[in-house]
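Then we have chain A:
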Amino acid sequence: MKTDTKKGFGPSRREFLKTSTAAMAASGMGGLSAFVASPAFANGFAPGMTGGPTGFEGAERFQYNNTMSEGRAIEGIKALQAAGKAPKKISMLLTDGAIGQITKPFPDGAPSAKEVWEKETGIEIDIIGAPAEDIFKKVMQDVTTGDGTFDIYTGPWNSTGDLVSSGGAVNCSDFVAKYQPDWGDSERGTPTPEMEQLLYTYAGDYYSFSLDGDFQTWFYLKGIYEREDVQEAFMKETGHALTTPNTWEEVDRISEFFTGKDFGHGTMYGNGNLMSPFWGLATFYARFASMDFPNYHFFDEDGNPNLNSDLGIQCAEEHVRSFEWCPPDALTFTWAEAYAAMWNLQIPHTAIYTNLVKFGDGYNPDGTAKSKATGMIGSHLPVGRQFGDQINRRSVLYYHITAWISSKSDYPEAVYLFLQWLSSTRTYTWMAGNPGGYFDPMQQANFKEPLVASTYHDYAMETIPATIARSVPSINFAGQTALDNALDEEIQAAITGQKTAREAMDAAQKKWERIIKRQKRNGIVEAIQASRKTWPTIVDPA
Partner candidate 1 sequence: MTDIPTPASQTTQSEKRKGYWATVARDGQKMGFWFILPTMLLLLFIVVFPLLMQLYLSVTWWTPLEGIPWYRAWEVFSWGENYWFLLTDPRLWGALWRTVVIMGIAVPIQFFLGMALAYLFVDKFPGRKIFYSIMLTPMMVVPAVVGLMFFLLFQGTGPVNDHLGLPADFSWLTDVNRAMISVIIADIWQWTPLMFLILLAGMLGVPSDQLLAARLLGGSNWQNFLKIVLPRMKTVIIIALVLRAVECFKIFDLIFIMTKGGPGVQTETISLFLYKQTFGELEWAYVAAIGLTILFVLSVIAAKGLSYMAKKNG
Partner candidate 2 sequence: MSSIQINNVTKRFGDFTAVEDMCLDIEEGEFVALLGPSGCGKTTTMNMIAGLEDVTEGSILFDGQDLSGTKIQDRNIGFVFQNYAIFTHLSVYKNLSYGLEVKKVDKAEIDRRVKAMADRMSISHRLDQPASSLSVNEMQKLAIGRSAIVEPRIFLLDEPLSNLDAGFRAYMRAELKVLQHEFGQTMIYVTHDQIEAMSLADKIAIIDQGKLMQYGSPLEIYNNPANRFVANFVGSPRMNLIDGELREERGTLRLMVHGGAEIPLSGQVRSEFSSDTKVHSGSFGIRPQDIYFGARRAEDDIEMHGTVEVLERVGPKRLVYLQVLETMFLAIDDQDQLNVGDEVPFYMPPAKSLAFDLASGRRLGG
């Protein structure tokens, strides 16, 4: 993961300590070590607030009392502790790149989220890291053969179905009813109740705790699009003005145009979307979803795959064709390499995770630009297809770090309260601004927060929520891993020319049918039907 080191080596630790100490001294907090035990701590709260981070300007926005989700969680813990039903320690299996968001102080002068929790509850949080691509393997290892090693698992949101049906996750519906988290808060939480359902529930019950915002969002090199010579060249070559695209057709036109061109930053490649195994599925799903109006589902009402339908094959053909405009080695890209491609001005646009701009646009503390693309990046709405005078813009929710409570945990309620605290809008907003990791914003409150805006940039503050509203879920029910892998293999075979798009889709269709058949008794058809209902129907005027 190339990105995490970007944050790794800013100022030296000594310098860092110096500045934070200075900041704390200024706010009357004393040194870092004194800080935790300092009685002055309580005085740092805004009037009426009983908990939350302190010690920096604006800290009050993240503070809470027992009328708020976080406050209720802390109160709940206190009650559990009084009843002797709270652990000394909660252990959490977490994707490596996200750890810093919980353990690193942000902003200057602040404690870390972990410190705040431990101070307020006395329960230690023990975080064990694992690589993002592999973490669900480790989760399943613990579920199947483990011994209650972890209280909390994290992993891709898509895998919730697999985890639930393997009996690995705790059903939290009762806890949710009891402690009332603010996930679905109409002002601060998810934009719609459907979105809350999608992110936090499975088959009608609460299992997952959303800690990410992986709605693939479009970014482009505004600084290049707006150049006159580029505009002229595009007009000359395509007969169209170069604007941000609204449809996949326009995307492909732009991709084709930029491929092989050099506008002073080296050779460019038009297609910056992820095409590699695992990560590239998101690109395919997004294209697939808009094949019909208002949506083209992966399965029909009866749970039959749509892969080798005419539209499915057309989608696959377009997807395969777009590969010719990709940079070399694109098949090996994870998001990290794709980020780097944009930062190095190699690709004009990409639909990708939003922390692209968190790590690559703007300036480091020492004043150097985070990348060559600093100041050049813009963002636009997802693209779709034009049907009459309407466009069904669609993005896809894919990966999206999510936490679950291990069914082997001895203290599920206490663990639930920690996760409620962590994922509620105040704490999460505060963390989302933290450049220490890749939890991305997704709650409404996140996008109103200046700290988040400062790391994710103003231009994304409107497009990300708009993208969220237009996102369809990728496959998120039991059997997901198998379904995704089956399709993925076939798409890769088509991209690398081993099969035609039609052959690949036929093969994938067969594999999917086999999986569905086998999973039928586990209610996969019902799950498909439930998933279909969560698709957005919002369309935009052309």
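With respect to how the candidates were assembled, all candidates are chains of the complex that A comes from, given by their letters.
We adopt the following convention: a residue touches a chain if its C-beta (ideal position, glycine included) is under 8 Å from a C-beta of that chain, and two chains touch if they have at least 3 such contacts; residues count from 1.
All of these numbers come straight from a predicted model, not from anything done at the bench.
Chemist: Which single candidate from 1 or 2 touches chain A in this complex?
Modeler: Spelled out: of the options 1 or 2, chain A touches 1.
Chemist: Quick one: in the complex, what on chain A touches candidate 1?
Modeler: Interface residues on chain A, with respect to candidate 1: 133-134, 136-138, 140-141, 143-144, 162, 165-167, 276-277, 329, 331-332, 337, 478-479, 481-482, 485, 489, 492, 518-519, 521-522.
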